[in-house]
Each structure stands twice: as structure tokens, then as C-alpha cells.
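Not every chain of the complex is shown here; the ones you see sit where they belong.
Every chain is named by a letter (A, B and C) in the order it is written, and numbering of its residues begins at 1.
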């Protein structure tokens, strides 16, 4: 496609409908806008089929609202705001009634499209109750990116029967996101039970030698199940994205 | 399927074709053999569609050969042996002429099935020449698991034009494996250029503050591209597996 | 007992069978011998019921043999030598025909007593084949300290059915030692299945983000099963000791 656009442009130059100078200008021109403090790339959703996403931490309510306003104008995609506090939600809510806040995970969702583009079911598991906020971030991300999503929480490996009880649901999923803190063993166990991709998310829950999620992260990277790959500690959003990109594969 | 088997078994009990004691025995029976030093799970390839795999490091040539002999008898899957040295290859070669050794990556491949079960192309990229052994491990793993695979090496981010030159190939892949040591920046750049899953493999190449691949690993986990997930340092095999599992999704 | 000895001594002083000076000397006297390069504490086996133990790494065959000779003279306990290479075994073998070498784990065992002092069964599990050397060190240590010991190897969490198949044996053990490298998840799973103490031993097998066993160690320390405690990386000997001390409890 890119190549075709350039060929058309070159064809226009050849037919003298476009001067070389302007062609050069267009070759350099890229479709993003500049708000001063953050460049919004409206084409990303075209290229990657993503919802528009804002990482709210470190941004003021005013800044987030400005970005959202631009997004709402420029496309009809869903908008996902992660790591948002109530003050940011209030600022966004003034822009649109469609905004909904999930305080547990700090997610704001603006649902504008209901089309399901994912091929199968994405299943989100969490090992403990304290992993639920990150699991919810993954669940909402995958949902807003156009997927059917189900979630099962509190199925850690020290009570194996809880997990085994959900065997059927595991078998139905096309992609599985597993969120776990502490020793991070759940992805290995789940990975050994299924034949589909497992995205592991370590969380920073725990204390002492958990070292802010390092223990879980290392555990997951060393998983002996070979269908497991890993994202950053507490990166529920990233896991939702990766799962979504996989689930969209034709 | 599992449920159905159990139902059949229960039906047999009900019809008194099977005593409760034997049913109990069968419920417990699981289909693996014991060689004393390693349990071979022949059903894994059924459950997960994998080739049979042996991690050779820490095993003697005799041990590896014994495992291979069992595998060759029990199924017709491809056999993949990773981290093997020439003495292991010699022991395996005596069992089958089909064994082929790739010294750069330490892989032994026994190709017995040519069927391609992967849906699309898996592309393997490496940032530097010293990352090639791990990239080859990924490439051979994916290939033996029934995929079309292509590879482009030495396209690190400090010479961006090299990578941009391969834009078309990037666009054709269904899954991309990116192998990089040092700063591990290539997966982020590639991730930003495509809309498909990117599996990042940090390598232990480099020196000093590379800390055995830690720098690359952390770089990849912190990737700002949201279609990137990560496997262990030097785990070309794992990346090939994950890519294969994704590529097999219907 | 200590108190009684001192009381006897004081009584002897009172009855003038012992001068204060000599009493003082005896109060200070402690029962160990000095070989110049290592103090052997023959009373340790009295106090703790241990076999005599030598950590051979960093000692020459001559040094180890000298220590063994003293031990053989001073008591009738079993002698356990860990981290020994064949040259050490040859030196020890010259002293006694009873010495037996286990090359996989580097253990030399001199069995002189067959009495079983442990109350129940100690079960040693290993997650992978490369964890077996450390598991064997634990098994032999526990055995030489007077316990019934059984071992099940290669029952990692990514193939859960392998472990579940041994459920009955798990239920029979009084103490369980679980040896695992990579993500170190097996102790958590086992801990959740039984009601007895589980001693977890991380191993330095694995590569990359295993960081010499750190991943497994952290995983085990963060175990969500509350009957799990941990010893040092690769410390099969320590795990065998702890299990033995527990199993000897009346």
C-alpha cells in the first residue's frame, strides 16, 4: 500500500500534475498533529487497528481532556485511558457522556464502536485477589479493541483444584492472559494445560523478596511451558494489546 | 474430548463392562513413559501440535540417544534437539540418517514430516551478527514445527536504513521474532512498523553493562510498542514455539 | 544435661576432688580436635544426631583424607562428603572399602550404621532432569542421616498430569524436599497438595534470566503455599539435613 501511494505520487510528478518540490514535501509529510505536549498519531489505529490510548499517569486532567477532544474529533475508534484517577475522569466526563470509569483498575473507557474484530475468545486469569486491578486493565483493553473477553480470578497454583475446575473454559480460549504476582507460577501451569498462546503479566503485589514484581517476572521468563511470553510488570494494558493483536490475526 | 472420555468410561462402569476399581485405575493412568532419568510425554505433541523437543545441555550423548530412540518409535513427529554439541550429534546420527546438525546454533533437526500447519509466514530478524545463533535456533524451531519461515539478519537500529529497506518483507509476515542483544531496541522499532505480534528475544551478546543480556531484556520489557512480548534471554527455542503456536491459530 | 555436668563439676570442686584451677580449665575445654586446617567437631553428631560431613570443594584429596581418617577413628557415624571429584574419592577409597561414590551428585558416602532414626518417609521431588544432581545430594544426605527416602524426578509444573499421577506417594510422605530450577514453581504446587512441611531447593540450572538460580530462589520465597520454607541455591545437602532434623522429631 505504501509503495502504491508513492508510485501514484511519482506518476503525478511524471505527468507534471505535481512539481518535484511539492512531491518532496509530501514524501516528508506524515499524518500526525502536534498539541505541543504530545503528538497524537491518528493513523496508528489505521495501521494497527488499535483503539486510541492515553497513558494518564503524569498528565494533568486538562492535558488528558485536550488529547481526548482531538481524538473524538479525528476518528470513531474507542478511546482507552489507563492509570487515570477520578479527577481525570471528571475532566473527560465533561467531554462525553460515553466515558465510564473503572476505579479498581484506573481505566476510563469511551465506547463508540461495538464491532467485534477478534476471531475468538480472550480469557484473562488472575492468581490472587490483589492481581485483579491489573487483570481488569488487560480485560478492558482487550474488550475495547474489539474482542470477546472472559475472566476468571483467584485461581493460584497453591489451590490447584480451583484452576482445574475451569478446565473447559481454558480449552475454549484462543488467547489467554495470565496475571500473577508473588512467585508467578500460574502461567507455567496454564501453559502446560493448553495449546494456545499465553501472555504472562507479572504484578508488583507481594512484599519482601517479591522486589516489586521482580520475582514474578523472573519466574515467568523462566517458564518451562513453551507457549508463554511475557510483558512488563503491571502492564495489563500491554497484555491486552498483545492478546488483541494475536486474536485479530486472520 | 477429556470430558467425553470420562463419560464413556463412566458409561462402561454403569453397563458393568468395567469394574469401579479398574475405572479408578484408568482415571489415574496417564500416557507417559518413564526412562528413569527423563519422562517423555508422547501426548504433548497431540495436545499442542509440537515437534518432540530435547534440551540437550546437561545430558550425556547416551541419554539423548535413548530419548531420541523412544521418540522415533512412538510418533512420526519432527524431532528438535537444542543446545547440542558435536558428540551428541554423532550419537544421534547413529540412530537415523535424517538427523542434521546446525553447529552455529547447536541445533539437531530430524525432519520426518513436511506438512506446513502454520497459517502464514514467520519472519525472524536479528540486530547484530552475534545474535545469529539464537536467531537460527528460533528459525529452525519454527520450521520444524511446520511453518514457512524467513530470516533477515544484521538490521540493528543504529543503521536504520538497513531495516527500512526490508519494509515489504515485514509487511508480509504473520508473526515476527526479533532477536537482539546490547540495548535491545530493535523490537520497539519493528513493533511500531507492523500490526502483527512481535516476539522479542534478548541475547547475552555484548559486554560490560549488558550484564549477560539483562540490558536487552529490560529494554524489551519496557518497549513502548504495544504488540511486543518477551521470552527469556537467549531463548530462541521459546520464541520459535510461541511464534508457532500463534501462527497455528485458525 | 549441660547444667548437670557443670553441677557435677561444681560438686567435685566443693568436695575438693577438683581444684578451682582445673575446674576452670575444664569449663573452658571443649571437645574438638585441631588438624591445623580444619577443626573437627566430634560432638556435633552427639548434639545433633548428624552424620559426619565434609564439604570437599576447595580442599585437596590429602586434606579430605586426613579429615576422614580422624572421623573414622573418633566415631561410628556415617560419613558424608559433598561436592567431591573422583580424585578425592580415590584418596578416600584407600582409607575404607565402605566408601561409595555418586558421580552425578559428587557425593561420597561411607555407610557404617544402618539404623533408621527418622520417624517417617522423606520424599524428594525434582522438576526437571537437570535438577537431579542436587536432588540426589538431598536424597543421599537424608539417607545417611538415618531416614527412609524415596525420590520422584522430572515432574515439573508444565506437565501437571505427571505430578498428579504421584498423588498417593505425596500423601505418604512425612517431609517433602522439592528441587527445582527455572521458575521454581513446583514447591508451591506441591505445598498446596499436602499438609506436611515442604523444603524447597532452588537450583542454578537454566540460563538467561535464571541468573544462576535467583529466579527459582525468589519464586520459592514468594510461594503462596504456607508450608514451604527455602534453603540456599543448589543446597541439596542443607535440604536433606533440614528434612532429617524434622523427621527425627519425636
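Observations on the model:
Keep in mind that, in the parts below, a residue touches a chain if its C-beta (ideal position, glycine included) is under 8 Å from a C-beta of that chain, and two chains touch if they have at least 3 such contacts.
Everything quoted here is computed from the prediction, not taken from an experiment.
Here 3 copies are displayed; the structure file describes the full homo-oligomeric complex as 8 copies.
The criterion applied here is as follows: only the chains that are shown with their structure count from here on.
Rounded to a multiple of 5, the Cα-based rotation taking chain B onto chain C is 90 degrees. Closest to the middle of the protein, by Cα centroid, lies chain B. Rounded to whole angstrom units, the spacing between the C-alpha centres of chain A and chain C is 49. Between chain B and chain C the centroid-to-centroid distance comes to 38 Å (mean Cα coordinates, whole Å). Listed for chain A are residues 221-222, 226, each touching two or more other chains. Across the complex, chain B is touched by residues 2-3, 47-50, 53, 119-120, 167-168, 174, 195-197, 199, 217, 221-222, 226-233, 237-239, 241-242, 245-246, 249-250 of chain A. Chain C meets chain B in the complex at residues 129-130, 132, 153-155, 159, 161-162, 164-165, 205, 207-211.
Considering their complex, residues 127-128, 156-160, 181-185, 188-189, 191-193, 206, 208-211, 214-216, 218-225 of chain C touch chain A.
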